[in-house]
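The structure that follows is given in the form of structure tokens.
Just one protein chain is left out here, and the rest sit where they should.
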Amino acid sequence: MTTRRSIGFSVFRHLVLGSAALLAVLPFVLMISISLKPPAEVFAPEFRLLPQQWHAWENYAEAFARQPLGRFLANGLLVTLSIFTAQALVALPCAYALAKLRWRGREATFVFVLLALLVPPQVPAIPLYIGLWQLGLLDTYAALILPSTISVFGIFLMRQFFRTVPDDLISAARLDGLGEFAIVWRIMLPTALPALIAFGLLSLVWNWNDFFWPLLVIQTETLATPPLGVVFFNNAEAGTNYGPLMAAATVITAPLVIAFLLAQRWFIDGVTMTAVK
Amino acid sequence: MASLHLRGIGKSFGATRVLHDVELEIRDGEFLTLVGPSGCGKTTLLRIIAGLDHADRGSVWIGEQAVDALPPKRRDVAMVFQSYALYPYMTVAQNMALPLVMRRLGTAQRLPLLGRWLPGTAAAQARIAAEVGAVADSLGLGALLQRRPAQLSGGQRQRVALGRAMVRRPQVFLMDEPLSNLDAKLRVDTRAEIAELHRRLKTTFVYVTHDQVEAMTMSDRVALMVEGRIVQLAPPQVIYDDPADLRVAEFIGTPKINTLAASVEPEGLRVGTDRWPVRVRADAGTPVTVAIRPEWWLPHETGIVRPGAACVVRGTVRHLEPLGGETLVHVAPQHEAAAVVARMEPARARALRIGEPVALAAPAARALVFDASGARLACVADPARAAMPAGLEAAGG
Partner (left out) sequence: MASAAAPAWAARSGGAAAAIGRMEALAGWTLAAPAITLMWLMLLGPAVAVIALSLTDWTFGAPTIAFVGLANYAELAGDRVFWTSLRNTLAYVAFTVPSAVFLGLGLALLVEAGSSLRGLYRTLFFLPVTSTLLAMALVFQFAFHPTAGLVNQTLGALGLPTTDWLKNPDTALYALGTIGIWQAVGLNMVLFMAGLKAIPKDLYEAAAIDGADGAWERFRRVTWPMLGPALVFVVTITAIRSFQVFDTVAVLTDGGPNKATSVLLYQMYQEGFSFLRSAYAAALTCVFLAFVLLLTWLQTRLLDRRAHYG
């Protein structure tokens, strides 16, 4: 392995990866750049990264003024956290029952879980919508949260991890007097914490960014989740007011991106872990 | 078929020195084992021979050629890995054929779809298949050629790994703990098979293991390594009878050799309160370690060991382990912390009882003396007794 070869290859590698990385990041850069510019510069014939005249304050202020951006973000947080809490509460006991307990419906239930995994989330949409409409629950937080409280993916993932917990540990816990419900939360959960975190992150990202379902069930602006909020904003504008639009887009995108940057290890480990399943 | 010469091999990983100036000459056709505790550098040395790692200092010669600059594939060595490293998606036949395919078919001929239409490819592949078949038959793998590694047992996989090495007809076979993943019984059988393979092929084998039984039973010569140095290089029996270092003596032999602290006296050694008729060339009062193998101990009262040439240990019987064909007697000596373990025929041990005092005697000719640093001290031949075996092949060749 001569030094000459590795330097040449290293240069090549960084050149290719660097260019590709630039393309990957360019939309973000563009978004922030435009959000800082006044209207005149947005449509300027040559492209400049930084504005000559900083319009940042005006753009962001207008973005917040025209639409309740803060409200959208708060809704996003409320909805995703509620969904994940519900998912964990529902999925973990079921995963334990499937992994470690012996009961007659176990095999059948697992088959149904697998079947449900095959169903894309958009398939149940129409009947769910009709059901919520009949219950008068359309255009409420309940409509956003209820259908997602069951996560068969979560059940599947946690079951796989629970199966790796040694049976002896559970027998010891039973001898110590723990009931089955306590075993789920005191024994199984800590052991499979990485899996739960991975699941949580995936659930968070998926539900924060979900557009299809909120589009169907939400009309009121104040209930909008971030993606829906962006669309409201886009529709409210005449379509060419790009400065504040990009400002709004930046605000909407920022939370998840920042969360990712802070917790990269968790995100990436989570993704690969669930893929290995 | 070639000799192997390692000159002054040094290697560090970061700040840790793994090999210190190793000199080793392996004869053509020899079965040489590198043995030692974990971390002694034996696997690193093997990988340096293979070309998978590079030495920081020194050079490797195969035959008349310095191979340091050659990549592994050009050194004409074959290696059996500890994990076998079989390609999981290839059949046994494909696994064994790959080395030949890489060597004999040109780049164009190896192209995935087009290669087989080129002239000569079919003939070459037929020859390869024939050779693979012959090797497979010799290893009893003939019926398994179309299976994949996942469908084979551990022993079968090991033979495939061997076969892949054999088709190459290399100058040197390298083996990295090939038996460690097998169960005990299979290990015994495979040991014999590998030894027989060596006799049949007459190629140079370099074998790495931490198991001293494998080292003793299979090798022409054994190189015992500790902490990056070869401490002794000798045939197995010499290593056993005539260790050059205390660490060698303690590593080889089951149960472990018995060691006692002693000090030099004008005409012998003082061991506890006893005087042993073992003479060494050292100043009086020098502290030494004297070691005797378990099988040389007999109850003193039997008188089998001549009193004038007897090393005697007195103590209490702590434990008896009757194995059927022999009995292991654990004795707590009066003046030593560590137990002395003796191996004797059941008949001789019959009179012994746990908790009762006993005196064990061993022939002085069997005592091995080591100085404070662990180096072996030669015993001075007493004209009244038979000459001591004096042959020692010092470490370093």
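Letters A and B name the chains as they come in the text, with residue numbers starting at 1 for each one.
Just so it is clear, contacts are C-beta pairs under 8 Å (C-beta built on N, C-alpha and C of every residue); 3 or more make two chains touch, one makes a residue touch a chain.
In this text, all values refer to a predicted model and were calculated from it rather than measured experimentally.
Enquirer: Which residue from B:10, B:58 or B:72 sits in contact with the chain not drawn here?
Expert: The one listed residue touching the chain not shown is B:72.
Enquirer: Of the listed residues A:42, A:157 or A:192, which contacts the missing chain in the full complex?
Expert: From the options A:42, A:157 or A:192, the contact with the absent chain belongs to A:42.
Enquirer: Looking at the whole complex, which of B:17, B:57, B:148 or B:314 touches the chain that is not displayed?
Expert: Per the contact definition at the top, the residue touching the missing chain is B:148.
Enquirer: Name, in rising order, the residues on subunit B that touch the hidden chain in the full complex.
Expert: Listed in rising order, the touching residues are 50-52, 71-73, 77-79, 81, 83, 85-90, 98-99, 102-103, 112, 148-151, 164, 168.
Enquirer: Take the complete complex as the reference. Which residues in subunit A touch the chain that isn't displayed?
Expert: Touching the missing chain: residues 9-10, 13-14, 16-17, 20-21, 23-28, 30-31, 34, 42-47, 89-91, 93-94, 96-98, 101-106, 109, 112-113, 115-116, 118-120, 122-131, 146-147, 149-150, 152, 155, 179-181, 184, 205, 208-209, 211-212, 215-216, 226-227, 230-231, 234, 242, 245-246, 248-250, 252-253, 256-257, 259-261, 264, 267-268, 271-272, 275-276.
Note that only the chains that are shown with their structure count from here on.
Enquirer: Whole-Å distance, subunit A centre to subunit B centre, using C-alpha means?
Expert: Going by mean C-alpha positions, subunit A sits 58 Å from subunit B.
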